[in-house]
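Let's turn to chain A:
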Amino acid sequence: MAERYEIRFSGAGGQGLITAGIILAEAASIIEGKQAVQSQSYGPEARGGASKSEVIISDAPIDYPKATVVDACLAMTQEAADKYAVGIKDGGVLLLDDDMVPNTPEGDYKVIRIPIMRTAKEEIGREIVANVVALGAMIALTDVVSREAGETAVLNKVPEAFKDLNKKAFNLGFEKVKKLMN
Partner candidate 1 sequence: MAYDYDKSIRPGKLPHIWCPGCGHGIVMKGLIRAMDTCELDRDNTAIVSGIGCASRLPGYLDACTLHTAHGRAAAFATGVKMAKPEMNVIVCGGDGDGTAIGGNHFIHACRRNIDMTYVIMNNYIYGMTGGQFSPCTPTGDKASTTPYGNPDPIFDISKLAIGAGATFVARTTAFHATQIDKLITEGIKHKGLAVIEVLDDCPTTYGRRNKFRSVVDMMKRLKDISVPVAAASKMTAEQLEGKTLTGILHQEDKPEYTAMYKEVIKRAGGAA
Partner candidate 2 sequence: MAKKVALLQGNEACAHGALYAGCSFFGGYPITPSTEVAEVLSGELPKIGGKFIQMEDEIGAMASVIGASLTGAKALTATSGPGVSLKQELIGYACIAETPCVIINVMRGGPSTGMPTGPGQSDVMQAMWGTHGDHAAIALVPASCQEIFSETVRAFNLAEKYRMPVQVLYDEIVGHMREPVEFPEPGELEVIDRTAPSVGPEAYKPYDTSFGDVPPLAAFGSGYKYHVTGLNKAEDGFPTTKADLVDAEERRQISKVKNPTALADIESNEEYLTEDAEVIIWAYGSTARSSRYAVNELRKEGIKAGLFRPITLWPFPEKRTAELAKQAKAIVVPEMNLGQMILEVERVAMGACKIAGVHRVDGEPINPGQIIAQVKEVL
């Protein structure tokens, strides 16, 4: 199953992580024609507390629809990092919000830190687009879909009035990670 790639978005309920997962799955499946499955945790978690959304992307049909070993994980809160980084595979990547997750969970994976919430708040002026900043960062980090496909999927999802805002958020997230990786 080398072609199977698993991504987890985790954080607090209400941070838009389910939407981030849906957009990534749309970029992979609708735009790039790959196979994709998106799922999420339901219940009280979706209304606050730790929340997660998972996307599996593959060139072949996806059988088991839930995460097995996660290739890449985002954690927007300390609680989510502590709870969900556990499933990352050896050699995988963990993307953390630099301000919100002071303690890095231990594991055999690469850790990348960028200030996701702060970028949304200070550079764009809207905390609500933090999920799109995170999505841009995740795509830069994993290359699981192209930058263009990611941006198109974001723009397909948001109302006209918010397109510029979200385009900026996506690209800021993308570039911050690329800069760190170079």
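Regarding candidate selection, all candidates are chains of the complex that A comes from, given by their letters.
To be clear about the criterion, a contact is a pair of C-beta atoms (placed from the backbone, for glycine too) under 8 Å apart; a residue touches a chain by one contact, two chains touch by 3 or more; residues count from 1.
Every value quoted in this text rests on a predicted model; they were computed, and no experiment measured them.
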| item | value |
| --- | --- |
| Touching candidate for chain A, same complex, options 1 or 2 | 2 |
| In the complex, chain A residues that touch candidate 2 | 1, 22, 25-26, 29-30, 35-40, 42-43, 62-66, 68 |
